[in-house]
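A protein chain is absent from this complex, but the other protein chains hold their places.
Letters A, B and C mark the chains as written, and numbering starts fresh at 1 in each.
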Amino acid sequence: MLEIKDLTVHYDGAMALNRVSLKVEEGEFVGVVGPNGSGKTTLLRAISGVLMEIEPGKKERPSLSGSIMFNGKGIDKSKAWNITKMGVIHCPERRRPFAEMTTLDNLRMGAYLRKNRSEIKKDLEWVYELFPILKERARQMSQTLSGGEQQMLAIGRALMSKPKLLLIDEPSLGLAPLLKEAVLKVIKEIWRSGVTILLVEQDVAITLASAQRIYILAHGRIATQGTKEELMKSRDVREIYLGL
Amino acid sequence: MIEEILVYGAISGGMYALLALGFTLIYGVSGVVNLAHGSFFMVGTYLFYVFGISGFFSLIPLTLLDPTWGPLAALILAIAFTGVISAALYRIIIHPVLGDEIGVMVVTVSLALIIQQLILMIFGPPNLRINPLVTGSKQIWGLGVTNMRLLAFGVSLILFIVLWIFTNKSKVGNAMRAVSQDREAAMLMGINTERLYMLTMALSAMLAAAAGVFITASITEYAAPWIWLHPLALSFSIVILGGLGSIKGSLLGGFIVGYAEQAVAIGVPEGGSIISIVPFTVMVIVLLLRPKGLFGKRIEMED
Amino acid sequence: MVTTYIRRAYSSFVAHVFDIPARLLAFLLFLTLLFIPFAIQNTYYLRILILANVLAIFAVSWDFLVGRTGQISLGHAIFFGIGGYITALLSSSKFFGLPIFLTIPIAILAACIIALALGIPSLRVKGPYLALVTMSFPLILAALLKWYPLNHIFKGEFGIRGLPALVPRLDWMTIGQQRVGEYYVTLILLFAASVILYKIANSKIGLVFVSILDDELASKACGINVTKYKLMGFMISGLFGALAGCIQTHLLRFANPPMFALTLSFLPVIVTFLGGLGTIYGPIVGAYIYYILDSYVLRDWLPRFLKETVGVTLPPEFDFAKLLIFTLIVLILVIKLPRGIAKFTTDKLGDLEEARDLDERGPRIWKTYKKKEKTTSTGSEPTASS
Partner (left out) sequence: MKGKIALGLAFATLLFGTLFFALPIEAQNEVTIGIIGPQGLPHWSPAGMKDAAEMARDEINAAGGIDIGGTPHDIVLAFGNEYAVPTPSPTDAYLEAERLITVEGCEILIGGFRTEVTQSIIEAAADYATPLLINGAATNELIGDTVGADYARYKYLYRLNPVNGTSLLYTIAGGIGGYLLNPTAPIPGAGYMIPMFADPTLIGPYGPGQVAVAVITEDLDWTLSIHGALTTPSVYPLLLGPFANVTYSGRIPDGTTDCTPWLTDVISSNARILIHVFSGTTGVPFVAQWRALSVNATLCGINVMAQLQTHWATTGGACEYEAMLNFAGTRTPIVPTITRAFWDSFVARTGVWPIYTAWGAYDAIYALKEAMEDIDSKDKDALLAYFESPSYQRQGLSGIFKYTSLHDVFTNEPGPVWFQGYVRALIAQWTDERMEIVCPKLQTYSKTWALPPWMYPLIQDTNYDQFVGVDDIVFAAEHFGDDPTRDRWEHVCDTTKDDYIGIDDIVDIASHFGATP
């Protein structure tokens, strides 16, 4: 479904990603783990196209080479909104809800590209089912929500776009351990409903617990990859990258 | 005296608010400080002149059907053309420097000067007459107010309400609000920000053109190549005192400036001579108390 | 003794100027400017260069404020006008009648203090807010100068007139000699202003400015007194802006409200972008291009050329096209060449220089460089990929 080959990203001389290659098959749940600054967020931003959507006059423009294919179509040159249209939905780091809109409006913005009202309504019910707290907070300004609620809102908003491939960036950031697990549980549930998921996480344990296949990203390169079992076999990987 | 301040202040305040609305809209959505805003005011007025009053394009024959049609058609055409022109100019000139604050200001200032010189070359410096759309006057609290001003006041309030509903209820309006709050997240929702910016620019310029036609037809009754400067100065001081990017702020700011101008004109000795500094003074005072203006709290774009 | 001295001077010249194309170009330009009065017979052409010098001082001061400290000002005419009016009031025989070598320093120091006061908003607001707030300052002042109750001081839009000339014309002088004097005075002031600003920009203070420009919060965290430096930026810039205003006032021999005109606030902006923002030399090149293009090529040469060779007489209304042409050039440059003409040229020259350096350092270094380049471009294979 998603195939990345030799993706290299430079930020004003500094290399953020170095020849990264990665593959996600339809229906898979793939995790990418790596420490801070290893280029995880850059990877997702490159896939969803926002990386290159820096305003033209801005000084620090990244440069990108390599190829990103989605369902056999190259999307590395596409605009972010066209990539969204294809069904690649990026749930960004730090949630980023529209702060001065209500929760409901935020969810509605998720369905911006969709026309069919009854389906939208069905999906809204589904999101409420997944995150009942959002229904309670529907009329509240999203900036007044707590961190966990905002994360739920962000995932819910992404779901409203009817994703084929859902890119989730650090859903556990700044959440209490209990909440982390709850969020991950919902993500798994979404995956089970048929959405392909590419999860980027710093928290190795929860990623190992949920993802089918895991890539380890270090210093902008893919250090290694494999299923949980494969990775746990290698002592080096365990100690150096996973810290287990 | 107090009646004068209230009546005349309200009428000019309403028109000022309309003028400032476009300026605040384009900044709020795309972060562009459009120093050519006054130029679109002027372009709208000149197009109204071209379509409505003189020359080859004149739509005066329409008035044979009904006397109100000619000016009305000219008004709509002028506003529409300004929108198209501004969208094209945005794409060619402003888009390549978007995100570079100083660059945007330089290109828009250049654009303003270019438009001024073009109009000087095409129409020459002398004033062109812009007839009021309606004639006659009414008495309000014993003060004479021309009907044209009442019409302009009414139209600005209506446009304000329409825009308010548009941004809060319509899909495109929601997209505008979303982009103004978080450009990148909005993009991830599938909003085509490039097209949205262009649309906002057109909308902003159309509001400026509408303000141009109504203000010139009701107050000055003439168009000249330098009528961009005063509207620009007015709109930016109103917008800054109300808070850049805030629609509410521009409405309130417009009325504050309208009342303050009248109060100074009437209350200060020789106050009429320093009317032009009233908007700036109010702006500076407000800024010293509240650095982001009355309602300015636009969320910074990610860097 | 003398020969060794000359030899040493020569070798140092070769080492520091001759070998570096950008500096060589600057040196040649400076020489050209120094000797130009001997080549020009016509006072009008000299006058163009004098005005270019004044505009260059003004634009350099703007460039320093915006390009180095990142505080956008669209109302720089305020310093120009304040400097002009203060020196006018002090030197006018109707008020104080002081000599200009006293009034100009007083005026620029006073403008410095006023810049301090005007800088206060810059501490509260930034970005577009600051730009638009500063834009309103000269408009406020121009209106106040014309305000009726203040008329007995400022003489309304008529201004203060009958001021002493920058270079007094003595009995034996012709107008041409006076112009040459004015030219050298303005050139020296321009040279001094740009050297001082260049030194400041490249000193420790300049480094602090750049750090504030890059990240204000981080600078604050590093213990930099951001307030102090921001105000300092305003004051230094205001000082040189006022200097330009003083020179202009004594060149024209009167000060009037058009000194605060908005076009005068925009002109340094446009000129700086033409030459290159944040470079100090960019605005100078821009100012010269502006005046030569506007006052020589379009006002004088082109109509004459067309009349004599083509036989076409341009209508006087062609004047309106001049600003249009100039602004159009700037607009295209800002979009296509955001660095500006001068910056672009020196960057190109800098590229040349680098290549040559490697050439001269010998084949060994060159080879290792090539190798290094190769390795960085190839990179190492990722350890794992599916």
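We adopt the following convention: a contact is a pair of C-beta atoms (placed from the backbone, for glycine too) under 8 Å apart; a residue touches a chain by one contact, two chains touch by 3 or more.
Values in this document were obtained by computation on a predicted structure and should not be read as measured data.
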Displayed chains contacted by the hidden chain, counting the whole assembly: B, C
Candidates B:225, B:279 or B:293 - the one touching the absent chain: B:225
Hidden-chain contact residue, picked from the options C:57, C:72, C:132 or C:262: C:262
Residue numbers in subunit B that touch the chain omitted from display: 4, 8, 12, 116, 120, 124-129, 131-132, 135, 137, 143-144, 146, 219-222, 224-226, 230, 262, 265-266, 270, 272-276
Residues in subunit C touching the chain absent from view: 21, 24-25, 28-29, 31-32, 36, 39-45, 47-49, 51, 143, 146, 148, 151, 155-159, 161-162, 175, 248, 252-254, 256-258, 261-263, 292, 295-296, 299-301, 316-317, 319-320
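To be clear about the criterion, only the chains that are shown with their structure count from here on.
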Chain whose average C-alpha position is farthest from subunit B's own: A
Most heavily contacting chain pair (counted by C-beta pairs in contact): B-C
Whole-Å gap between the CA centroids of subunit B and subunit C: 34
Length of the line joining the C-alpha centres of subunit A and subunit C, rounded to whole Å: 49
Contacts with two or more other chains, residues of subunit B listed in rising order: 96-97, 100, 103
Residues of subunit A touching at least two other chains: 57
Complex contacts: residues of subunit B adjacent to subunit C: 27, 33, 35, 93, 96-97, 100-103, 105-107, 109-111, 113-114, 117-118, 120-121, 124, 229, 233, 236-237, 240, 244, 269-270, 273-274, 276-277, 280-281, 283-284, 287-288, 291-293
Interface residues, subunit A side, partner subunit B - complex: 48-50, 53-59, 79-81, 84-85, 89-92, 96-101, 105, 108-110, 112-113, 157, 161
Touch list for subunit B against partner subunit A, complex: 95-100, 103-104, 171, 174-175, 177-178, 181-182, 184-194, 299
